[in-house]
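Note that one protein chain of the assembly has been removed; the remaining protein chains are unaltered in position.
And then chain A:
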Amino acid sequence: MATVVDMDAKGELGFPYWTPVRRRLSPDSPFFAYGNIQRELFAKQVALDLTEDEKNQLQNLVDEDGRDIFCPIVGCGARLTFLEDFEDHYNARHAASCSVCSRVYPTSGLLSIHVSEAHDSFFQAKVARGYAMYECLVEGCGLKFKNYKSRQQHLVDKHKFPRAFEFFKKAHPSKKARQKHQRKQAIQKRGETSSKMEVEGETIDGLVSGVSRLSTSDSSPSSISFGHHHTRGFIFLPRAVKRENSTHNGTKG
């Protein structure tokens, strides 16, 4: 729609705040399509009778706007028929959630990687014995690595992942899980056993969200750019995470 928009007021976060503006629309805007069609139908109705079927077809004509709508989740690109279809499609295809920690991943592949790396003690055991267990997150690559750090390096080198992008992004578990986690942290504050799995779980999320942008999508959206903007505050590193990063530096790798 053609809108008259003042420059969105952006604060320090770069967030475009809600600004009330008058919206002027051109007469051929899709917004007016339905009314235009009704006008022409009225004019011709004297001589014609519309069947129920035709009425529905005309309604569909307007609903779809004549545009194709595609799923906006990276790597999916599925064609959606109606605006309301998206929710169904999302729940069917992109809502793979971990039953243990309730985190949601856009593909089942990433979910299974998360489950094995974050909640599987057998996995940890094998890692401890020196097997290469950390899979590359990009579908079709198939390489495995011995530790988290080398996989991370591989993703950065070979698949052009941003070095710091999203890696420290924290997921936001449910309130209950959060409370549990914080209690655990309070208890373990003195002890040196850092909840390694938790940390790796969180960083997995970062990688996972990173890889979701690079997985088998043929139409790589041009809006994606990695690592170009970290100078502009594109990556948000909450203080809490920065703190955690420094304490857990030694335990990685």
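FYI, a contact is a pair of C-beta atoms (placed from the backbone, for glycine too) under 8 Å apart; a residue touches a chain by one contact, two chains touch by 3 or more; residues count from 1.
By definition in this document, contacts and distances are computed from a predicted model.
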| item | value |
| --- | --- |
| Protein name (UniProt record) of the chain left out of view, among "Importin subunit alpha", "Ciliary neurotrophic factor", "ER membrane protein complex subunit 4" or "COP9 signalosome complex subunit 3" | "Importin subunit alpha" |
| Contact with the hidden chain (one of A:Ile37, A:Val127 or A:Leu143) | A:Ile37 |
| Contacts of chain A with the absent chain, listed as residue ranges | 1, 6-7, 9, 11, 13-28, 31-32, 34-44, 47-50, 54, 57-58, 61, 69, 71-75, 80, 83-87, 90, 94, 104, 106, 166, 169-172, 175, 178-179, 182-183, 209, 212-213, 221, 223-225, 234, 236, 238-241, 243-244 |
